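Structure record follows, encoded as structure tokens.
As you look at this complex, bear in mind that one protein chain is not there, while each of the others sits in place.
Order as written gives the chain letters A, B and C; numbering starts at 1 within each chain.
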Amino acid sequence: MTLLKSQHEAMRQRERAQQWVRHDSAALDVADLPSFAFSHRSVMWWATAGMMAIEGVVFALAVMTYFYLRSHSAAWPMGGRPPDLRWGTLNTLILLASLLPNQWTKRAAEQLDLGKVRIGLLLCLAFGIAFIIVRGFEFTALNCRWDDNAYGSIVWTLLGLHTLHLVTDVLDTGVLSALMLTELPDGRRFVDISENALYWYFVVLTWLPLYAVVYWAPRSV
Amino acid sequence: MSRLRVVVGTLSIALGAAASMSGCEREQRRFDAPPVSRDGLASVQLGPTRAGPPASGASDPASAAASSTVADAGPSASASAVLGARNHDRNAFDVAQGKRLYRWFNCNGCHAAGGGSIGPALMDDQWRYGHEPPQIVATILQGRPNGMPSFAGRISTEQAAQLAAYVRSMSGQVREDVAPSRSDGLSTGAPELRRDRETPKLAGTP
Amino acid sequence: MSRLSEPAQAALRRDPELTRRNAVPPSAADRAALEATWRDPPGLVGWLSAVNHKAIGLRFIVTAFGFFAAGGLLAALMRVQLARPNSTLIGPDLYNQVFTMHGTTMMFLFAVPVMQAMATYLVPLMLGARSIAFPRMNAFAYWIYLFGGLMLYGAFALNIGPDAGWFAYVPLAGPDYSPGKRVDFWAQMITFTELSGLLSAIILVTTIFKLRAVGMSLNRLPLFAWAMLVTSFMVMFAMPAVMLASTALIMDRLIGTHFYNPGDGGDALLWQHLFWFFGHPEVYFIFIPGLGFMSAIIATFARRPIFGYSAMVLALIATAFLSFGLWVHHMFATNLPELGKGFFTAMSLMIAIPSAVQIFCWIATLWTGRLNLKTPLLFALGFFAILVLGGLTGVMLGMVPLDLQVHDSYFVVAHLHYVLIGGAVFPLLGAVYYWFPKFSGRLMSERLGRWNFWLLFVGFNVAFFPMHLLGMRGMPRRVYTYPSGLGWDTPNLIATIGAVTIALSMLVLLFNLARSLRHGTPAGANPWGAGTLEWATASPPPAANFDALPVVHGREPLWQPWPQPTQVRGLAVRQREVLVTTVLDAQPDHRLVFPEPSIWPFVSALATTVLFIGSIFTPWAVVWGAIPVGIALSLWFWPKPGETERELMLEKSP
Partner (left out) sequence: MKRRCRALAIALAAALPLAAFAAPDMTDAAGPQAAHILQLWRVTVLVCSAVFAAVLVALLWAVWRAPRGGADAPADVSGLMHGEPGPRRSVVLAVGVSSVLLLSLLLASVTTDRALAHLVLRDAIHIELTAHQWWWSARYDDPQPSRMFTTANELHIPVGRPVILTLNASDVIHSLWVPQLAGKKDLIPGRSATLTWRADRAGTYRGQCAEFCGAQHAWMALSVSADPPDQYEAWAAQQRAAAATPSESRTLRGQQVFLGASCVMCHNVSGTDAGAQHGPDLSHVGSRRTLAAGALPNDDAHLAAWITNPQAHKPGVNMPGTAFAPDDLQALVAYLRSLR
């Protein structure tokens, strides 16, 4: 049912856009069109989608490299124990939990509710910082160094790549929070918050396969 | 070296900013190294920092004769002249060649990968016969008591200088951008360029 | 209006013009206001903060052709060294640097960026848009590309030029066999050019999907725009492979990871797989924009739209998908399983079919057109002769048994130059002659154009056809000299003579460009009588491109009758407001205020350059370098004082 609702919503928006466009003689008057739009109607969504496509390919190739190297070595992990599950699993739970404030902030932004958005951004920031702190412990529990062997190298690279995306998005959320707390935002800022929330979904969704690869692939047969 | 190389050099320098020239020295590939004359080896008087008895373990009459004339003469200018002309510590190609010769000449047979086994460790801060390049070259060419053979005549001074530069990089004496990285074999701990610089100390009695 | 702050409302009362909208037909006041709004600020700081897509586009094109000249000089140097056997003009060390710099410059610093540069300038004009999407990010992409190229040539000048080939196969490019910082500078250059390429790709996709003129549905999109759209998607899915590979290489070299260490779990072929997974689509990033130029030139100079528009678009898309499936034909000589190689032979042969479709459609267009034999069309015809031969030698190289004989021989050197110079440089030069009037407002000389074409065409074939023979006679690639008496001496001499002729033709081009800038006959808005939108505005176009945005009703707007409504009214003239349209049918969706010129993209590019170069010398540079980058990016994002108020004046929520 929800799918149908969103289709209905999109159609209603399109009709409203059409009705503001008046044809008279040579010109098409667009003065009454809205000055910003959410989701794929906005230009910022396409930039976020592009970044997600690129980084998705980087993650996919890094995971393929992991299994390529595994197929080339007799023992995997090469001379060592697989990473401890404690911190990784805790982090995965934190990340899944962070989806709630993230979705809440996204809907608040789309309703242009400044109060809720300010609270939501700070919540997301808190979850993000918590995730980074636990990620620090994760690195200590990998039971290998990056320069031990090919296994150590690819495991550290996978975790490092995801941490890079995590840190950049938390910084982005930080800057957005600072902006929303100090300035009177115009419509476009709410679109930025909605896209930043979309990118956080990407950070969460890419972590799930990486978690399976880094923590469970060495334990499988 | 050739007319066209000069033209290309001036053209490129016009293109590049006049960045620091340390990059040049590090990257020199000295393929035109002049061959050290065979009898020239004998005339290189390299005195050890500490008057040790001439190497006893020389396995071959010819080299023993060569090293005996070398050992008893005091340090002379020509040794540092030969080495000083080109500072192997600042040339990445020389240090990398030294690392390759360290495996080829079976130095790891006694010194392992720097941790030492029969021979003393080379990556720590303990030095018995001096940690300066000329002193290490002297140690290589003259040999030392308790098993270090004399390689005079077997290893040219140029190669000995490269080996000395590599040995110094094992304990972080060589600049980080010149020191070699990992080798294409089994990992032997952190690569030389990631090792912190040890402050060389004089070891106990020889 | 209600959320407007008190000072903003006061400002509006003082100057109501702030929210004046453009009228149709555009008045002189509109035109002056738009010019003042969209112009880049004057002065040096203004020049560094320019974000106008035409300013950035021209700088991009000039820089790319600068690197093309540098790469060409290096090629001339190689040909002089190889003219005679046993030549000692250049030693092996310098020659290895020269041929690596030639390959790296041509592939990474010229071929791919010049196509994105031309698109940065032309695509917004072709789509009837006021600006490219994300103009500040576009400026950042250009600065990063420029600093990357300068870093590489600075290193080359200090004898730190890469010397392991433009493909840098490990273990030769690895830490054990490439001491010093040469390969590190190469790997870091990859990071620069890939970052710039990826950002340009995102920018072009967003521009083509969201900023098209009203009514320009996807099936009315000009073929050059289709080519750039397809190329940008390929860039987004192929370049990450080489970024991952070069990052792994620089980590192997600097912090001792073991990705490519055969002795400790790594694999030498991992690099080749990752590199060529990017490598082959890369040569199609270079080739497909060339096809876009061909479609634009042939349509205008055959006085009719290209035959088989939908077949051409599907062929572009098919080429893009197929190009991801044939990277192993670069690795036929390795010990990979033979059946696997067979699949890649099939894919390599299949990709010839979409290109065949395009070539036959062009010939059909020429067959049924009315030809205007000017220089751009000459270069297009030159494309046919050279590319088709290169494509056929490519079919030969795609077959495993033949590739085992001529792989890494001079036969491959001949093939790659036939498809790259024939497939991309000829259409590119045609495009320069075709759009130079739009860039500068003056036509280039036809006489010099013909000299340029015929010198290049003859010189090219004299230089590269004998290389087929050299390859069959067993001369391997990348040799700094060769013994005499093996049948290699005469073809090499002929090739050098050809190379000199090519250099001559490039000088003629340079002279033609310089002369035409001042003395070329003035060209009006549409000197060639072309059909696409970029010819609807003045030459060179005003800062805002169009006084009033056009409304499109057909595939060739200037050739077809133009029913009502013809233009768009209601966009602010005192603010950088653009019209965002829907993806499929380009119906008006919403108005958007674009960012002002800003110095921060330049500063961020500088900070990123410091980080990248620093990280070659110490890994800690990544940590400490990230702080200035973070600060610069945050200040770039932060709204300028008064910017939010001005936007609130025009705000209307959906």
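The working rule: contacts are C-beta pairs under 8 Å (C-beta built on N, C-alpha and C of every residue); 3 or more make two chains touch, one makes a residue touch a chain.
Since this is a predicted model, take the numbers as computed values, not measurements.
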I'd like to know which visible chains would be in contact with the absent chain if the whole complex were considered. B, C
Kindly state which of the options C:V45, C:L371, C:L584 or C:V622 is in contact with the chain not pictured. C:L371
Touch as defined at the start, partner being the missing chain; which of C:A10, C:A32 or C:L404 qualifies? C:L404
From the list C:S5, C:S27, C:T521 or C:Q560, pick the residue that touches the absent chain. C:Q560
Sort through C:G57, C:G165 or C:P588 and give me the one touching the missing partner chain. C:G165
Looking beyond the chains shown, say which of C:L4, C:L150 or C:L269 touches the absent one. C:L269
Determine and list the chain C residues touching the chain excluded from the picture. 91-93, 96, 164-165, 169, 171-172, 176-177, 262-263, 266-269, 302-305, 307-308, 311, 333-335, 338, 342, 345-346, 349-350, 352-353, 356-357, 359-361, 363-364, 366-373, 381, 384-385, 388-389, 392-393, 395-396, 399-409, 469, 472-474, 476-488, 490, 527-529, 531, 554-556, 559-560
Counting contacts across the full complex, list the positions on chain B that touch the omitted chain. 29, 31-40, 60, 62-63, 97, 100, 104-105, 153-156, 158-159, 184
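In this text, only the chains that are shown with their structure count from here on.
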Counting C-beta pairs in contact, which chain pair has more, A-C or B-C? A-C
If you average the Cα atoms per chain, which one ends up farthest from chain B? A
Take the average of all CA coordinates in chain A, do the same for chain B, and state the distance between these two points in whole angstrom. 52
Specify, in ascending order, the residues of chain C that touch 2 or more different other chains. 252, 255-256, 258, 261, 264
Could you check chain A for residues that touch two or more other chains and list them? 147-149
Contact residues on chain A for chain C in the complex? 13-14, 16-18, 21, 23, 25-38, 40-43, 46-47, 50-51, 53-55, 57-58, 61-62, 65, 68-69, 72-73, 78, 112, 146-154, 156-157, 171, 175, 179, 183-188
Quick check on the complex: what are the chain C residues that touch chain A? 3, 5, 21, 23-25, 133-134, 137, 198, 201-202, 205-206, 209-211, 214, 236-237, 239-241, 243-244, 247-248, 251-252, 255-259, 261, 264-267, 270, 273-274, 277, 548, 551, 564-571, 579-580, 582-583, 587-593, 630, 634, 637-639, 644, 647-648, 650-654
So, in the complex, the side of chain A touching chain B is made of residues 147-149
